[in-house]
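Worksheet for the structure shown next.
One protein chain omitted, others in place.
A and B label the chains in the order they appear, each numbered from 1.
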Amino acid sequence: MVPLHYYLLLSAILFACGVTGFLIKRNIITIFMSIELMLNAVNLSFVAFAARWHVLSGQVFVFFVMVVAAAETAVGLAIIIAVYRTRETLNVDQVNLLKL
Amino acid sequence: MTLGTFIIVSVIKIVIALFVLLTGVAYTVWLERKLVGRIQNRWGPTRVGPFGLLQPLADGAKFLFKEDITPPHVYKPLYIAAPMIAMIFAVTSMAVIPIGDWVTVAGVHTPLQITDVNIGLLIILGITSIGVYGIALAGWASNSKYSLLGGLRATAQMISYEVALGLSLVGVLILSGTFSLRGIVDAQAGTWWGWLPKWNFFQGQFVAFFVYLMAAFAETNRVPFDLPEAETELVAGYHTEYSAMKFAMFFMAEYANMFTVACLASLLFLGGWHGPLFGPTWLQEILPVFWFALRVFAFIFLYIWIRGTLPRFRYDQLMKFGWKVLLPLAVANLVITGLVVALRA
Partner (left out) sequence: MNPVATPFFFYFLSAMALISGVLVITRKNPVHSAIALIFTLLSLAGLYLMLYAPFVAGVQIILYAGGIMVLFLFVIMLVSVSRVERESQFNKQWLVGIAATAALGVLFILVYAKGKSVFPERTVQLPEQLNTQQVAVWLYGTYMLPFEIASLLLLVAIVGAVVMAKKRI
């Protein structure tokens, strides 16, 4: 059997991956994907903790995280399309005006 | 059952299921050509074998020996992977579909199903939703405008109709209280007043059934929802750049998906393999499979019939139909089913 803290280590490394991508990438789509990576790492911890404490709250919280992720993706991708339509770039360094 | 027997039995079942599915796919193509031919007052294939029955073999040989062209402008890894993704996921969903009751062969008591999972329906929904990638990536990797448009259309269409499809199944789930496909079929056993079978269709899920049927047509990209491959506007949509065996894989994936959808409709709404049983023991073990195959055949026939009858939707009509008709209907059905079940309890 696999000890439980292996799952948490995996989750930590994935989360760090996501943070790195979020901080250093320029392409806005990849930045969004890094956020998804972070959310998934957190989900893994939730499920692992649910298995540890035998309480399903952890699994229920995963659904709330998924709802937030879905809402964030829908709005975020709409923003990306709107920005791309007016500025024709996906580079976050070039989107530096307060209005579109 | 020991692990060894389990593995041997599973492998045998997988081989049989694959063989039956691929043969079924080949002969559905034959049936489609024959039926659409008759609908359009033609003969359909007649030359190869009696009634053109060997036509699928000839087609297969042709696909195998054709030159496999890879256009220079494509993105190669994904171009090659896309048809495989489509094919693999179309076939995989067969793994959880039961085709009959338990049988005893050579002393081994086993269900007629490769594996009975307690989240069987979720797995099928998941696999079909991943199957979209085959088409979407084919459109993108082909690097041509017709393919890209076909891929975009397919993606938008399948995401939109998946919502209605999923919601239409929730009513059935409420009635039977399980995700396991075998459990859902078992919940539909028996009759009312000795003649009306307790199928979910007769338990008030007819609206869900029609929503499911429409959404399933759209999910499998069949007429009247075949916009991703509309040959009059997009050449052939996402598979414009594909030839030989790679094209054949898309083709087979589409028909295998038709089979999955037809099996699911029979299992969820029309009572699966339940039907009158009679005769000696061996016949009673075979008959459920026959009843199930009959229902699946009826659905395949309906598919072909509609293909021979209806014209194609326009794209905005397609989207409007999905979001403004099917989705509200599915939600209404869900609410009413929930209310009835709650009041009855």
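FYI, a contact is a pair of C-beta atoms (placed from the backbone, for glycine too) under 8 Å apart; a residue touches a chain by one contact, two chains touch by 3 or more.
Everything numeric here is computed off the predicted structure, so don't read it as measured data.
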| item | value |
| --- | --- |
| Contacting the left-out chain in the complete assembly, out of B:Leu122, B:Val207 or B:Leu302 | B:Leu122 |
| Residue ranges of chain A at the interface with the undisplayed chain | 1-10, 12-21, 23-27, 29-30, 32-34, 36-37, 40, 43-44, 47-48, 50-52, 54, 56-57, 59-60, 62-64, 66-75, 77-82, 84-85, 90-93 |
| Chain B residues that touch the omitted chain in the full complex | 3, 6, 78, 117-119, 122-123, 125-126, 128-130, 132-133, 136-137, 139-140, 148, 151-152, 155-156, 158-159, 162, 166, 179 |
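Criterion: only the chains that are shown with their structure count from here on.
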| item | value |
| --- | --- |
| Where chain A and chain B are represented by their mean Cα positions, the distance between them in whole Å | 33 |
